[in-house]
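One protein chain omitted, others in place.
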Amino acid sequence: MEKFLNEVITRNRKYTKKGKVASYIPVLAHVNPTNLGVGIYTLDNQYFSAGDTNEKFSIQSVGKVFSLICALRDSGFKKFLTKVDVEPSGDKYNSLIKLETMDLHRPFNPFINAGAIATIGLISGNSIDERFDKVLSLMKEMTNNPNLDYNKEIFESEMNSGDTNRAIAYYLKGANIIEGNVDHILETYIKVCSIEATVEDMAKAAAVIANNGIKPWDNTPIIKSKTIKTARALMTTSGLYDGSGSFSVKVGIPAKSGVGGCIFGSVPNRLGIVTYGPALNEKGNSYAGLKVMEAISKEYDLSIF
Amino acid sequence: MEKFLNEVITRNRKYTKKGKVASYIPVLAHVNPTNLGVGIYTLDNQYFSAGDTNEKFSIQSVGKVFSLICALRDSGFKKFLTKVDVEPSGDKYNSLIKLETMDLHRPFNPFINAGAIATIGLISGNSIDERFDKVLSLMKEMTNNPNLDYNKEIFESEMNSGDTNRAIAYYLKGANIIEGNVDHILETYIKVCSIEATVEDMAKAAAVIANNGIKPWDNTPIIKSKTIKTARALMTTSGLYDGSGSFSVKVGIPAKSGVGGCIFGSVPNRLGIVTYGPALNEKGNSYAGLKVMEAISKEYDLSIF
Amino acid sequence: MEKFLNEVITRNRKYTKKGKVASYIPVLAHVNPTNLGVGIYTLDNQYFSAGDTNEKFSIQSVGKVFSLICALRDSGFKKFLTKVDVEPSGDKYNSLIKLETMDLHRPFNPFINAGAIATIGLISGNSIDERFDKVLSLMKEMTNNPNLDYNKEIFESEMNSGDTNRAIAYYLKGANIIEGNVDHILETYIKVCSIEATVEDMAKAAAVIANNGIKPWDNTPIIKSKTIKTARALMTTSGLYDGSGSFSVKVGIPAKSGVGGCIFGSVPNRLGIVTYGPALNEKGNSYAGLKVMEAISKEYDLSIF
Partner (left out) sequence: MEKFLNEVITRNRKYTKKGKVASYIPVLAHVNPTNLGVGIYTLDNQYFSAGDTNEKFSIQSVGKVFSLICALRDSGFKKFLTKVDVEPSGDKYNSLIKLETMDLHRPFNPFINAGAIATIGLISGNSIDERFDKVLSLMKEMTNNPNLDYNKEIFESEMNSGDTNRAIAYYLKGANIIEGNVDHILETYIKVCSIEATVEDMAKAAAVIANNGIKPWDNTPIIKSKTIKTARALMTTSGLYDGSGSFSVKVGIPAKSGVGGCIFGSVPNRLGIVTYGPALNEKGNSYAGLKVMEAISKEYDLSIF
């Protein structure tokens, strides 16, 4: 398999030049735009990789998957639904339009920024640290990496440049979607975005989701099967923002992307597959990562459709 | 299996009273709102059913699946994408907003009305009859029912009441998304909506989609596998309008609904499953049908997620 | 005064090159884009003009003022308000968005296309000719020109290219804002747009509005004072589409523009002032006409503010 992965990386590296690294977060603007890597972790505990997989990257919006799992654990699906809907929005990831036009002012889903901020509010915990520690602990378990942490420089850069997210958070406060201290919720949200990981870390975490919440390396169940199904459905309908439909047609893998350049995919009962390529298309998804995902999905028939 | 299906119908019939039959099409307003039925056609050619399955109903928006298949056949995916996108819209099925706000004025997907009308325009054929015959012929094959036809009374009723669809069609003409005679395209669109079928007919057609385009009763391939994957992906992300995300989470079956009361589901490599219940929720999906789908999906673990 | 007008035309002719003639109506695309003229008709029956005032032009949206007067005559303000609101919309002249998002689906005002089409529906009359004749007769009186008529070539060109207006009309039908035959209403609407006049014709009509509904040349009252006030208020808040606010600040004259290149202004109790310059800015208003209006308003202190 690694031979094929290497070929795919080589063949698609040219697409890294068609994208642009996220520039609205100053620190992210300094990453190498030609980076491209892929890792696959199978449920029989094999790991295959190719390309630039030694790089650490900030997970950004991929963190929304882990926040969602924590929120569903703490609040249950029913309460969750009173604050965040589970529908694709058809709008940009940072749009405020539907918050205003919809009767309940509920974010459409937990993977647009508004929904992810509201999701953080559904993780129980009185302090920033308590909520953040829950997400980080879950990720440490899912990546089998006890040293996982957030990057302070990225965190601070995003805290200073996150005006639109701050606008969203205050709007949600005004609409009673989030309660309590807006700054705390926002700080937790950005801390989760700033968690750094490698392709291998993320491929393992994706494998846990592919394996219905059971860590494949020690067969320990850590997430309820129902929660996993919810996460995989949302990754499919909303995981790549307003590019989710096209990704379902072309790739067909439940996945979540982040502006750090990661695409994080879970093929149910088969494997976790993760790409890293920080040059993004105009929808905020990794340009070359999409091409790599598409090629591998076709070769190994990974589409769930 | 039929015992369980009967139980499910009995248990959920109360929900038929929570919905309302579509009233904007006068003829549809006269159907019996308490009707509820389900049919399952497995890939080893068994058929199970329960409830009111003798009724014929107009397929309405379920017809969009068959139009899509014909359009992809005739125009190819690449040309299709220049006229219709494949993203969930987050808006009502008859919304015009995104047509106006998006740069290309392209409908978001082939299952909202705007997209379905544009899809009809991509079926080659110079006359109304030629285009309509292609869709009807495909359906006759997929249902294994050579007598399938449209209902003239419903057709005429919809022709007289379809002002919003006419508005959409002219808007698309003005934006160069459809070409040629608007009235012809619209007439074909409404004729497809007016096709009448039974639960069993539709369960067989759903089984063909579940079986990757191969008729299970005679193993004849009639639709390309790639087209089937596109259809199933779109059914998942956009098949139930602005209720598609919730359906993915709760049921997890690629499906398409129609305001005639049908929900048409295809579980890849397993079975076709179709419910009929004309009382609709506020999003235009069968109220009790959703409940029946959810119960059966849970019992037999049909979710693709 | 004519000396000043000539200077203003000379000084501002360069701006005709910054605009573009309306191209979506094929016939309009052939007019001379460098035309620029102005005419002023005072309430003591003096007429001053400068520039290209011999040209006939189609009045296009300026006709909406005369339709409004006829509709208010026939239906009264109270009934009018049930179908058309009197608020500036903040949107493009041909937008459908607010029709869909507002509870009553009422067009925001009679000067956007949707509102003007609904306004035609409020003129009583069973045939196209009856309604159109009312508007044309009113205009003949107001221009003191019994030979005024519509241009058949322009009318037919617009009938063939008016898909977006047709979309709007059907949408209004579906929302019960207009009743009866959509094609008839649309044909009347376009016929009014196709009426041809000169700067002098229109300056006289503007003077009647400036003179509270009384023809200044024979002191005959032909329009109720209350109707005139309504028209002048709407011209101010909505007469130049989404450029009305800026026009109020810079010019301050109740006015209505048309994509034929006319700006039609009425200074209460003083004069009618009309410019003609078919090269338009991106909002559909005459580029150089705006400059001419602004210069004259400043020189003679014509702003009502």
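Here the chain labels run A, B and C in written order, and each chain numbers its own residues starting at 1.
The rule we apply is simple: contacts are C-beta pairs under 8 Å (C-beta built on N, C-alpha and C of every residue); 3 or more make two chains touch, one makes a residue touch a chain.
Model, not experiment: these values are computed from the prediction.
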Tell me the shown chains the invisible chain touches, ordered by label. A, C
Of the candidates A:Glu100, A:Glu130 or A:Glu299, the residue in contact with the absent chain is A:Glu100
Among the options C:Lys98, C:Lys140 or C:Lys291, which residue touches the chain absent from this view? C:Lys98
Which of C:Asp52, C:Glu187, C:Asp242 or C:Glu294 touches the chain that is not shown? C:Asp242
Out of C:Asp52, C:Asp85, C:Asp163 or C:Glu187, point to the residue that touches the absent chain in the complete complex. C:Asp85
Touch residues of chain C, complete complex, unshown partner: 85-91, 98, 108-109, 229-230, 232-234, 236-238, 242-246, 248-249, 252, 254, 268, 303-305
Residue list for chain A contacting the dropped chain reads 95-97, 100-101, 163-164, 166-171, 173-174, 182
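Throughout what follows, only the chains that are shown with their structure count from here on.
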Edges wherever two chains touch, nodes for the chains themselves; is that graph a line, a ring, a star, complete, or other here? line
Hey, how far is the Cα centre of chain A from the one of chain B, in Å? 32
Cα centroid separation between chain B and chain C, in whole Å? 46
Set of chain B residues in contact with two or more other chains: none
